[in-house]
Structure formats: C-alpha cells, structure tokens
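Let me begin by presenting the structure, written as structure tokens, before commenting on it.
With one protein chain withheld, the remaining protein chains of the complex are depicted in position.
And now, chain A:
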Amino acid sequence: MSNYKVPTMAEMAAKGESPEVLFWVGCAGSFDERYKAVTQAFVKILNKVGVSFAVLGPEETCTGDPARRAGNEFLFQMQAVANIQVLNGYNVKKVVTACPHCFNTIKNEYPELGGNYEVIHHSQFLQQLINEGKVALQGGGEFKGRKITFHDSCYLGRANNVYEAPREVIKALDVELVEMKRCKTKGLCCGAGGAQMFKEPENGKKDINVERTEEALATGANTIAVGCPFCLTMMSDGVKNKNKESEVKVYDLAEMIAKDMGI
C-alpha cells in the first residue's frame, strides 16, 4: 500500500505535469488546528478517488477576502493580484476549495483582476463524485440514522446560490436531514463573515453564533454539518457555550464523507 500524497503545483510543474484541479486550501485550512482535519479529510478523499490534484503549498497566500470586507481595498488587491500571478503562472484552469470565502473571492472577484478559473466549492465537488459513483459510501458508518442539520454559509448560499449540493451530500449518507427555522435564502449568519472573524463583536444582547446554535439545537439534531471554516469555529464555540459538546458534534461535509468511507 502506498501513502497519501499531497503534490504541490511546483513539484508537478518541475515534472512537466499539470493536475486536473487545484485544491485551494485557504488560511483556515492551513493554520486552524481544528480545520486542518477538514483539509486532511478532503485530501484523503481526493487520493482515494484518484482525482488528479495539487495544492500551492507554501506559495499560497490569503485571497484577501477579509481585508476587502473590512475596507482595505489596497491590501486585498495586493494579495489578489499576487495570487493571480501565481495561478496564471501555473496555467490553472479549475479550482476547488472548502472555504466559501475563498470560493466567492476567486470565483467572483478575481476575474476583474485578470484571474479566470472554473471555481467550485468542495460540496459541489463531493456531490459530483457521489453522483458519478466515484465515492463509494458505506452508508452504515458513524452517521447512519443520525439527525443532522445543515447550517447554510452566507458566502455559499445567498452570495452564490449554492443550497442543494451540501444537502445532497448529507442525504447520500443515509441520515435524517432536518432543517432549521431559518435556512437556505433565509439562513442566519454564523457571525463571522465580513471580517467579523477577526475582531470582537460589537455590543449587543447576544453573540450571533449563540443565536444560531440555539436554532440548530432546537431541531433536535445531534450533528451540525457545515461547509465553511468560519462556520465550523462559530458553531463549535456556540455548542460549547451551551455545554452540549458531549452530545452535539459539528462536522464539515468532507469529514463526514471521509468518515463514512472509512478513511
């Protein structure tokens, strides 16, 4: 048996090869202790299925999304233009990412700065793999029969109209999908978008992630599925705030699929 491989674009280019798809890991995917598990799970799926992929590795930098949303357009464009130079240098055509913020920025905002790629979110990619029968789900694993609710990320849902792909992925797991009161177009933010992740919230009655977690818990689900690193952090913190971390788990879609595949 061989080991999992994580080829970089530089390694591939040195061999004169180019992968089918670039996996854009993102800052959370690279540095966040909890979220690294999602990156690793997704990479394992790609290996197992035999998708030709590569990452930028040390050459990747922040897309600039939080800087732009916080108002620092200059810093955003510095990051974006530099990233586009790297991506175009490798002649990248297709990008997959697990972060809806990276997804939105590369998909919608890079074209105007000269970066044109086919960009898909990992929920869409996983749905394709499942539909094509490439991901063989066991359907009997850890999640069988569990009650699961999906938290819509603003930057995936309202920002880009991706509502069905993550739900299709969850349904493929032979589980019971329950919807929160506010879902899809009416979904409630986890509280981290628009660069809120990087500062304390303004004064109010409550933190947004607590409000959202209460809504998730009200469904009776024991698993909260997310498709975004910020949502993962915010919902996990919310569950801790409610002292429910022993009963209720927060998982990213890629982790759930990897677990079900037994990898």
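We adopt the following convention: contacts are C-beta pairs under 8 Å (C-beta built on N, C-alpha and C of every residue); 3 or more make two chains touch, one makes a residue touch a chain; residues count from 1.
Everything that follows uses one rule, which is that contacts and distances are computed from a predicted model.
When the unshown chain is looked up in UniProt, the name that turns up among "4Fe-4S ferredoxin-type domain-containing protein", "RNA polymerase sigma factor", "Serine/threonine-protein kinase RsbW" or "Cation:proton antiporter" is "4Fe-4S ferredoxin-type domain-containing protein". Contact with the undisplayed chain is limited, among A:Leu22, A:Leu87, A:Cys189 or A:Ala216, to A:Cys189. Screening A:Val21, A:Val92 or A:Ile208 for touch with the missing chain picks out A:Ile208. Panel shows chain A; residues 1-6, 8, 25, 27, 29-31, 36, 39-40, 43-44, 47-48, 55, 57-58, 60-62, 64, 66-75, 77-79, 81-82, 85, 104, 107-109, 112-113, 154-155, 158-161, 185-189, 191-208, 210-212, 262-263 of it touch the chain omitted from the view.
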